[in-house]
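One structure is given here, and the rest of the page talks about it.
Just one protein chain is left out here, and the rest sit where they should.
Chain IDs A and B follow the sequence of writing; residue 1 opens each chain.
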Amino acid sequence: MQRISNKSIIVSDKTMSFREKIYLPAIISGMIITFSHLFRKKTTIRYPEVKREFSAIYRGRQVLKRDDEGRERCTACGLCAVACPAEAITMMAAERKTGEENSYREEKYAAVYEINMLRCIFCGFCEEACPKEAIFLTEKLVFSDYERGNFIYGKQDLLEPVDPQNRIDVSKRETPEMLAFKQEINLRHNKK
Amino acid sequence: MTFSSYLFYFLSILAIYSAVMMLISKKPIHSVLYLTLTFFSIAGHYILLNAQFLAIVHIIVYAGAIMVLFLFTVMLLNLNTEEHSPKPVFVKLIAILTGGLLMIVFIGIFRGYDLAVFQDPALSQIGLVKNLGKVLYKEYLLPFELSSILFLTAMVGAVLLGKNEQI
Partner (left out) sequence: MTIYIIYKTILASVILIISLLVAMYSTLIERKMAGFFQDRLGPDRAGPWGLFQPLADGIKLFFKEEFMPNTADKFLYILGPSLTMLVALLTSAAIPWGPSFLINGKEYPFQVADINIGILYVFAIVSIGVYGIMIGGWASNNKYSLLGAIRASSQMISYELAMSLAIISIVMMTGSLSLNDIVAQQKGFHWNIWYQPLAFLIFLICAFAETNRSPFDLPECETELVGGYHTEYSSMKLGFYLFAEYINMFISGAVMATLFFGGYNFPFIDQLGLSPNILAIAGFFILMTKITFFGFVFMWVRWTLPRFRYDQLMRLGWKTLIPLAILNMVVTGVVILLNK
């Protein structure tokens, strides 16, 4: 028979020798293998006490970042909603009034910002699209719920807290490569 | 009345009750199970007669092997679909005749048998395995071996019948 590649293995249907027929040596060697597993290092992670480390590029639920002075970075430009392949993001823009300079960084801000977590596929395109470094994906998970309506996360769920202790660290995702990628001239919102 | 005589009456009533129930119960599976119960109560009688070996062998052979095979067959046959085909009068007459004949034979046997030779079973050691073995292999060696040859013949015959080949 012509062999097309060297990957195939020719199976032989040979008659077994006496040693193979009594099966006992094979059984004993198999049992030695399983016995050696008794002393191996266990792979179990005892979850609530010990938590598994996420990889640096893990993409969990989104957070809306504030800047160092505690002002919302988002300016409701809508680029994330455009970039979203699952059409999970909706927002409504509003104009900043005088006296609100401490709350919003830009003159325009998102009055309503909603992500439907049932639609979201956690691709991270919103993060890549954002010109203001306002939205990031974190290691947090989206919890299960009984109502579909509860999966539409509003600003109260997504915004990070103001006080410095409870800020959400996204430095893992703010890599130099990411920043360089954001300066890429081909990205539409960076075009001069 | 001593404890063992209470036990005797209990086992006897159980044996007769389950034997009757075996005959009259509708489902074949129930009949088989009642028959098993009969065998167990008879094994109890053997123990009362100080014949432990016989009792245990009775349980192993009848309850443990033969009745399990019966149960097995009855389960596979699925006889639960009740079919009451009325039997012809001729068959019924013959059944009554043969049953009556068997009864006459039994009455004859019991009339000829002297029931007064009952002795204390605790004293008779014949049912214990050592004595039984000596009796079987010394006094009754020839019948014993002959019956074993009979069983062998039956086994070979069964295998031949099961082979389903032309000889």
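As a convention for this text, a residue touches a chain if its C-beta (ideal position, glycine included) is under 8 Å from a C-beta of that chain, and two chains touch if they have at least 3 such contacts.
Not measured: the values here are computed from a predicted model.
Novice: List the neighbours, among the chains on screen, of the chain that has been left out.
Specialist: Counting the whole assembly, the omitted chain is in touch with A, B.
Novice: Taking the full complex into account, find the residue in A:K7, A:H37 or A:R52 that is in contact with the omitted chain.
Specialist: A:H37
Novice: When the complex is taken as a whole, what residues of subunit A touch the one chain not shown?
Specialist: Interface residues of subunit A facing the absent chain: 27, 30-31, 33-35, 37-38, 40-44, 46.
Novice: Name every residue on subunit B in touch with the hidden partner chain.
Specialist: 27, 29, 33, 36, 52-53, 56-57, 59-60, 63-65, 68-69, 71-72, 75-76, 128-129
Everything below uses one rule, namely that only the chains that are shown with their structure count from here on.
Novice: Where the CA atoms of subunit A average out and where those of subunit B average out, how many Å apart are those spots?
Specialist: So the centroids are 75 Å from each other.
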